[in-house]
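Only one protein chain is missing from this complex, and each of the others stays in its spot.
Now for chain A:
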C-alpha cells in the first residue's frame, strides 16, 4: 500500500505533501500541547526564552509534531541552492553603489525623514533624466556617465524601500489584527442583539402562556388551547414583522 502510493506520488504532476501531515490529528495536537504544558510547568524557572518548548522522549507518533532544531551553522539547502537563516540586506557600500543619502536615523526612530529622502530621490530621477536627454541631444556618445548616475539613484531608491519592508510588514500585521478585532467585536454584538431579541420574544410568549397553564389545567378545553396558541403565533408574528 505504502509502495503503491509512493509510485503514484512519483508519477504525479505535483508532488504529494510529505507523509507526516497525517500525524497532525487533533488528538495528537492536543496531546503534544499537554506534554508541552507539563514540561513548561517543570522547567518554568529555567527556560525564559521565547522558543517553543522542546519535549524530550516523545512517543513515535508525536515525533513529527515537534519542529526540528534550526540548523546550527545557519545555512540550509533547498533545490540545490544554499540559503542563510538570517539574510541581512547588503548595504549599498557592500553592493558597490554610492550611497546618495545620509542614512535615516536608527530603526527605532521615526521614518518621516525617510519619506523626505525618497521624495528627493524621485525628483533627482526626473532631473537626471532631463540632463540625460540634454546630453544625448548634443553628443549621444557622452551618455554613460549620466546613465550611471540614474542607475545609482534607482538602486538607492530601491534599497531604501527594501529597508522599509520589515516596517511595512509590521504595519500590515497591525492593520490585520485591528480588522480581526473589529470583526470579532461586531460578531459578538450581533449575537448579543439576536439573543436579546429572542429573549424578548420568549418573554412575550411567557405572558401569553401564563393563562394557558392555568386554564388548561382547569377545564382543558380544546377551544381555549387553540385561542392561546393563536395568541402565541400572533406574538411571534409581531416580533418578526
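In this text, contacts are C-beta pairs under 8 Å (C-beta built on N, C-alpha and C of every residue); 3 or more make two chains touch, one makes a residue touch a chain; residues count from 1.
Here, contacts and distances are computed from a predicted model.
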From "UDP-N-acetylglucosamine transferase subunit ALG14", "39S ribosomal protein L13, mitochondrial", "Mediator of RNA polymerase II transcription subunit 21" or "BPL/LPL catalytic domain-containing protein", the hidden chain's UniProt protein name: "Mediator of RNA polymerase II transcription subunit 21"
Contact footprint on chain A, counting only the chain that is left out: 107-112, 114-115, 118-119, 122-123, 125-126, 129, 132-133, 136, 150, 154, 157-158, 161, 164-165, 167-168, 170-175, 177-178, 180-181, 184-185, 187-188, 191-192, 194-195, 198-199, 201-202, 205, 209, 225-226, 229-230, 232-233
